[in-house]
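Sharing a structure, written as structure tokens. Questions coming.
The complex appears here without one of its protein chains, the remainder shown in place.
Think of it as A, B, C and D in the order they're written, each chain with its own count starting at 1.
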Amino acid sequence: MSQPVLEIRNLNVDYGLGDKAVHAVRDVSLTLHRGEVLGLAGESGSGKSTLAYGLTRLLPPPGVITGGQVIYHPEGGQPYDVLALTDRKLRQFRWAETAIVFQGAMNSLNPVHKISTQLTDVLRAHEPKMSEHTRGARAREMLKLVGISPDRMDAYPHQLSGGMRQRVMIGMALILQPQVVIMDEPTTALDVVMQRQILGQLIELRERLGFSVIFITHDLSLLVEFSNRIAIMYGGRIVEEAPAATIYRDALHPYSAGLLASFPALRGPKRELAGIPGSPPDLAGMPSGCSFHPRCPKAFDPCPTTIPVLGPPADLNSAGRSVACWLHPALEIS
Amino acid sequence: MTSTKAPSGEVVLEAVGLTKHFPVRRRLRQIFRKEHEAVHAVDDVNLTLRRGQVVALVGESGSGKSTVARLLAQLYPRTDGDIRLHGVSTRVKGGRPFREYAARVQMIFQDPFASLNPVHTIRYHLTRALKIHGNAENLDAALHDLLTRVSLTPPERYLDKFPHELSGGQRQRVAIARALGARPEALLADEPVSMLDVSIRLGVLNLLRDLKERLNLAILYITHDIASARYFADQTLVMYAGRMVEGGDSETVTQTPAHPYTKLLIDSAPDPDRLIADIDPLEEDRGNGEPPSLIRPPSGCRFHPRCPSAMPRCSTDLPVPLQIGDTPGHWAACWLYDSPEVAS
Amino acid sequence: MTIPTSSIEQVIPGQGSMAQPEEAHPSKRKRQRFTFIRNKKAAVGLTIFGLYVLFAIIGPWIAPYDPSARGNDLVQPPSADHWLGTTHLGQDVFSQILVGTRSVMYVGLLAGTIATVLSILIGVTAGYLGGKTDDVLSAFANVILVIPAVPLMIIITSILNNASDTLIALVIGLTSWSWNARVLRAQTLSLGRRDYVEASRATGEKTWRIIGFELLPNLTAVIASGFVGTVIFAVLSEITLAFIGIVSNNGWNWGTILFWAQGQQALAQNAWWWFVPAGLAIAFLGTALSLINFGIDEFVSPRLRSAGKTKVKTASGRTVRMRIGFTPVLSSKGGEPS
Amino acid sequence: MRYFLQRIAFYLFTAWAAITLNFFIPRLVPGDPVQSLIAKYRGQLSSDAIQSLYVLFGLDKQESLWQQYLDYWKQIFQGDLGLSFTFFPAPVSQVISQALPWTVMLVGITTIISFMLGTGLGVLAGWRRGSWADGLLPVTTFFSSVPYFWLGIIAIYLLAGPDSFFPSSGGFDSGLVPAWDQYFIPSAIQHSLLPALTILISSVSGWILSMRNMMVTVASEDYITVAHAKGLSERRVAVSYAARNALLPNVSGFALSLGFIVGGTLLVEIVFSYPGLGFTLLQALGAKDYPLMQGIFLVITISVLVANLLADVAYLLLDPRTRKEG
Partner (left out) sequence: ACGDSPNANNADSANKSSVDFLKIGMPNGTQTENHNPFAGTSSANALGYKWMIYEPLTQWNPVKPADPATPWLASSVKWADDYKSVDITVRDGATWSDGQKLTADDIVYTYTLIKGNDALNQYAVPYDQITANGNVVKLTFKSSQFVNQNKILANTPIVPKHVWEKISDPATDVNKNPIGSGPYTLKSFTQAGVTLSVRDSGYWQDLPKVKELRYVSYADNSAQATALANGESEWSFVFIPNAQQTFVAKDPAHHKLWAPGVLGIHGLYINTTVKPFDDPKLRQAMNMVINRTDIFNQAEAGYFHPEIKSVTGLPPGAGDAYIAPEYKGKEFSVDVEGAKTLLQGAGYKLNGKTLSDPSGKPVKIKLSDPAPWSDYQTTLEIIKSNFAEIGIEATVEKPNQDVWDANVQKGAFEASMRWTNGGATPYDIYQTVMDGALKKPIGTAAQQGNFGRFESPEATAALKAYANATSDAERTKQMNTIQKIFVEQAPMLPVGADNVGAAYSDKNWTGWPTDADPYSGAQPTQPYALQIVLKLKPANS
């Protein structure tokens, strides 16, 4: 496997302080490798966005990072902890190394500035020496890259369609050629045709530019198609992580399996859909033990009491996958 | 519920040439001009809801699906066409006739988080639905019955809760229960699961299917997820920019789509079986892969500007529904299937 | 496209409410009912306000003197006999303030109620019904808004023969509803598009029931905040009117006190005790009401809520403020970079 | 454009309705200018003078209200607002035009300063929640709850005096004639300081509060987070992203308050004997001077509407979303 570019270690994120805190992300460790698309799935409220924003300390109050590290490996440099950076350093780090494409593009663009301003703003902040002219040229270039004619430079966000706005955001994310691009449900607001267009484009760009992507969605079938590896989140934890095809064929965690069985297939034989019984957990009153156990059809003794650790399953010999489930207890790493 | 079991397949609600144009407010300087600008949200839509059947209406965002539902629920006055309830043309605006209509045709909204009033309990919501339609003779029993019907058991646990105390799926069930409170014959479900979590969608859809079978309801299922239409509906209609472009048996439409738009839709749907490597190359029509303006819809076939197999005729002549192949009831409004064209 | 709420329809700062309540996260609604009172500002405001209400009720009974009774100590500074000194007629200022509380509170609350009821009737109806009704009603509200309120009140009170407190409240109420009506209209417009309104229509509810049972309960916070705003405005208006000499018979209110004090040039006579306390009484009442309003605003718009502590201790012992864009990191335990 | 035409139609209607109300309301008031004049002089004017005054004011002729209303519109279209009774036979337009500049200067400039100051502080308070700026709020709230006139009178008592720098009344030193010269201007400024301060103190908190609330609201918008994510400087995010958007709703509030300048600060003008329009209006009210009342109401109505129109224009300039046709 190729080199890691971003390592998340034991990240914990709370909303609020003290007893009332909601533990939205618990003890998450995850590694993103250079050039790969890492899919992050899980139902609503499982902490996907929180994890993504937590990486670069962008959570709004009352979000607090209560522990963990985010180690960034710059190309040919010494790795460092993003969470430990000073404000100034962090500002420099942002966008230049990791860029984020948010869920709603309309809300991500400042409605009162032209998109050219918003594009060049980044350059002005990160490459102050660049000339006005070069900046403009670069912004135009990016727009062309994402398939928007450069003469739309002077348009305001509201003058663009949803798809175009989302493309502008993607272009903006790539303008500094970052190593990591985080995409939080970049296409949920769009319809399928547009979604496919944009994702197709993104994959192509990734091949050309070589950045890594963390791709968040709850549409598992989309993820399976588009990502290299998939991590499934439930109740603030990662419950399974494996290459996309592996998960699709053979999900180990009952939750992942249930998730996959919830999507009707368009092609192939009509299969019976099982779904997952029960409703998502409340983060404030998380069940003890494996948080999925109240809904799990296969729950047994240890599930309600002990939290399973995420690790390569001991009973199977499939490389590059890990799961947190007592059905497949983790290999003891000693 | 005591409704006598009507024969399955009986036509309940029918739309004939249903049309809705939302007037665009005229500018002052246009005040003297004759023509009125309007959003052609729905044009000439025909659809039939039968007892014990689910008709799916699919199409991209803004294609007019919700408008069709609201027209059928008589929440909007229609511009043209006809809505027939058991073959009788109806047009109701308010008051008693509306309530009588509502007793037979009920609508379920897309967003269960928004369609229940946060200040009222479940009991209030359901009681109102029952009372308005005079189904409240034995209120407690009726309430229990409703909640049981939508699998919210035991009913006592839910009756005095506020919407916010329920999960999305439970709320949508309450919304369905409310619609059932009127003892309707037809249910118009406008994207009933798109706001729900993946893991609970299925439960709601299964419930709807179950109700259809048990109560012999006619259901219009609106969605943009064509896969769920295949799974859930007996018939599927595809809508594009305010017009129906294809219709037929769900399995046929999804497996052998005829209209280029349906094809595009199906090709675009995520498919886990496809591998990351063989993603289609970037399409040519990137820039205009967007739905057309409905104020000035393209002439002829509304899809022609995006259509890969557009012919000159497409931009001038409005396609008529044409029978496709030999599957009965499968049609598409596309000149590709006009016999002379096919012949040539 | 939507035309952004234009100017006249916008909320003026300081007046009425800035409340633009996006629906609070539904699962928190119940808890918020109590949070409102737990809000520190609102609690302080309510406490002060409660005191004023108490004095409005018992003021005339506990007042040491008849506020109009003349005494022999003319323009005396505060003393044990007269806690806030006396007027040029030897009247007890403290008693006047105590007794005056009732009129101020009465007029403020009554006018607030009248204006609120009117604004609900007009604003909600206009917002919900839309179309021609809306055009007519909002034009009407705009006209009232455009005409300056205080002069209008002066004119109207002078049409009336004998200005009783109730009449003054009526006039203030009748001239000051338009602002809230606009706010409510805008609010109703956005609520009216919500699915639950549409849904209850689809169920077959009657229009008045939709307005009364579906819309209004959801507008309570906005209405409450509008009410509080109007009460502030009404109190200030009544006092202003009293100050320029439009008062009710025999009525003592703080404006009357200021009127007499100014007419007698209290400050030039160095009789600060005559002039200052009444003004302070107004200011504290106003502050209390504003505090309540903040509470409501924050209740309605959770973003405005200053969520408890905003300062956090980090691992390194530093205190950092919670702020947007830089999430505080409390500790960073974990493995060493490899 | 369409948006504009709509607005203009709306303005015209509002203007018509307001002007009509302005016409009828004063006429409902009992009493007439002559009686008011006599009463005003309380014995200084002999009751013999009544007849001559009726003749003088032209009130000896009877005309139907409707006829008067028509005449009133005719006059308005001719730009003639009639003659004032209080200042008989000065034309209303003259009375207004001599008072208006004072109000506009004093209250206008103060409102602008108050708006800018309040907005600035509000941006700070909203951006740095929990810092010292938040502590400012209770204080300003208190001051904004104080009646203008009370504050003004206290200010006069405490700050103005025989040897004080602050004069207690008037718009300029007696003996000076309004002119743009080195004697008059400083005097006018000196006279405006206290009233301006009074208005400032009691009005600034409204701006602080609304701006703060808008900032707080805007600060949780996604685009702010994006701006942070882009690594822009704090200043740039606060000013160009947050404040710029938060300002929009305040602009129209500002325009509205500009419109209310004219009628809004009646009492400050009275307390400080400031020769402005508010004070003139009070005189007109006391004297049953309908023409003057109507004239002033007209000015107020028009200025409110013009201010709104300006707000629309400002919105148009500040908010690109409005610019879109259709």
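Here is the rule we use: contacts are C-beta pairs under 8 Å (C-beta built on N, C-alpha and C of every residue); 3 or more make two chains touch, one makes a residue touch a chain.
The model shown is predicted, which means the values in this text are computed figures rather than measured ones.
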| task | Please identify which of the visible chains the hidden chain touches across the whole complex. | result | C, D
| task | Specify the residue from the set D:81, D:121 or D:156 that touches the hidden chain. | result | D:156
| query | Taking the entire complex into account, which one of D:76, D:90 or D:313 touches the absent chain? | reply | D:90
| Residue ranges of subunit C at the interface with the undisplayed chain | 68-70, 74-75, 88-89, 157-158, 161-163, 244-250, 259-260, 262-265, 268-270
| remark: Against the hidden chain, subunit D presents residues 29-31, 35-39, 42-43, 45-53, 55-56, 83-90, 94-95, 98-99, 156, 160-162, 167-179, 181-184, 269-270, 272-275, 279-280, 283, 286, 288
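Please note the rule applied: only the chains that are shown with their structure count from here on.
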| request: Write down the pair of chains with the top C-beta contact pair count. | output: C-D
| task | When you average C-alpha coordinates per chain, which one falls nearest the overall C-alpha average? Tell me, please. | result | C
| Whole-Å distance, subunit A centre to subunit D centre, using C-alpha means? | 54
| query | Between subunit C and subunit D, what is the separation of their C-alpha centroids in Å? | reply | 22
| field | Interchain centroid distance [CA atoms averaged], subunit B/subunit C, Å | value | 47
| field | Overlap residues in subunit C, where contacts from two or more other chains coincide | value | 1, 310, 322-326
| remark: Where subunit D touches two or more other chains at once, the residues are 220, 225, 227-228, 248, 319, 321, 324, 326
| field | Contacting residues of subunit A [partner subunit D, same complex] | value | 53, 56, 58, 60, 90-96, 99-100, 102-104, 107-114, 121-122, 125-126, 156, 158-159, 172
| remark: Within their complex, subunit D touches subunit A through residues 220-223, 225-233, 236, 240-241, 244-245, 248, 318-321, 323-324
| said: Which stretch or stretches of subunit C touch subunit B in the complex? | reply: 23, 26-30, 194-205, 207, 213-214, 217-218
